[in-house]
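Of the protein chains in this complex, all but one are displayed in their positions.
The block that comes next holds chain A.
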Amino acid sequence: MSTPTYLIRRALQALAVILIVTIVVFALLHALPGGPARGILGPQATAQQIAAFDHEQGLDKPLPVQYLYYLGQLAHGDLGTSYTLNEPVSQLITERLPKTLLLTVLSAIAGLLLAVPLGMWQAVRRNKPVDYVITTLSFIAYSTPVYFLGLILVLVFSQALPWFPSQAPQGHTLGQVLSDPQGLVLPIAAGAASMVAVFSRYMRAATLENLSEDYVRTARAGGSRSRAILWRHVFRNSLTPVVAMLGYYVPVLFGGALVVEQLFNYPGMGLLFWTAAQSSDYPVLLGCVLIISVATVTGTLIADIVQRIIDPRVKAGRA
């Protein structure tokens, strides 16, 4: 398939996926008991007040009608207005998304930069002490809840050892956030931990598999040294499956951000989502889910394109 045809096809697929996600989330949110009126008007609100609120917000109309209305607005870039913050959702998201993207992208980069060499090191030293130590640490990092891990990081590196602040930078703009890089260290570490654990495992498995491939033996038979073979051949071949996994990991990263932002009081999407979820702020929740699904779909798309670049067989439809 030629590259433009491929890109158009994938973009259309991505749109369809996002549309389906909005339907599912819309239906699920409205199926929740309670509804937003109770949350906003408080426990003292009368039935009439609730009915009036529902009518005002269009919540008394049939679900499909509400959904179509929402889609119509969406087409105009209008994500609705927050019930609680009285601000347009699009504005809330544009304010906070860059900060969350900064956090997740930096966490992902830090995670991968650690995970890939660690995994390769483990594969080369398979079943040696180093491998066992890293495996154990990986399982601990993976099985510890992010929240708990974050607390430990704060206790150790902020309280016991006063190296880093326990709170994330509080600025409104990216520039303000970046002006305090020290404050980003612990949030990024907390966000990257599970990523390092998961991706070092993938990389270890992929490297081990490739080390036992015939082409490694061919390279050795041609007089190449182990180190050269590892970097020239095995590294690239092992990276392909890892890149494919990366796309699917985007929602996990966002999920991590949700907790990390809450913990370090970082005013990003995660914190926004958290507060919205507690007050049944439908427009904000929908907007966040939409953004996360767009990010996920874009993530997989980028991963697939990168794979096409790394592996010529993918483009030719042979792998």
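Assume a residue touches a chain if its C-beta (ideal position, glycine included) is under 8 Å from a C-beta of that chain, and two chains touch if they have at least 3 such contacts; residues count from 1.
Operating definition for what follows: contacts and distances are computed from a predicted model.
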Undisplayed chain, where the name is taken from the UniProt record, one of "Cell division protein FtsW (Lipid II flippase)", "ABC transporter ATP-binding protein", "Glycosyltransferase 2-like domain-containing protein" or "Aspartate carbamoyltransferase": "ABC transporter ATP-binding protein"
Chain not shown: contacting residue from A:T3, A:Q49, A:T218 or A:N265: A:T218
Candidates A:H55, A:R125, A:H172 or A:R236 - the one touching the absent chain: A:R236
Residue of A:G58, A:G72 or A:P312 in touch with the missing chain, whole complex considered: A:P312
Residues belonging to chain A that touch the chain removed from view: 213-215, 217-226, 232-233, 236-237, 240, 310-313, 316, 318-319
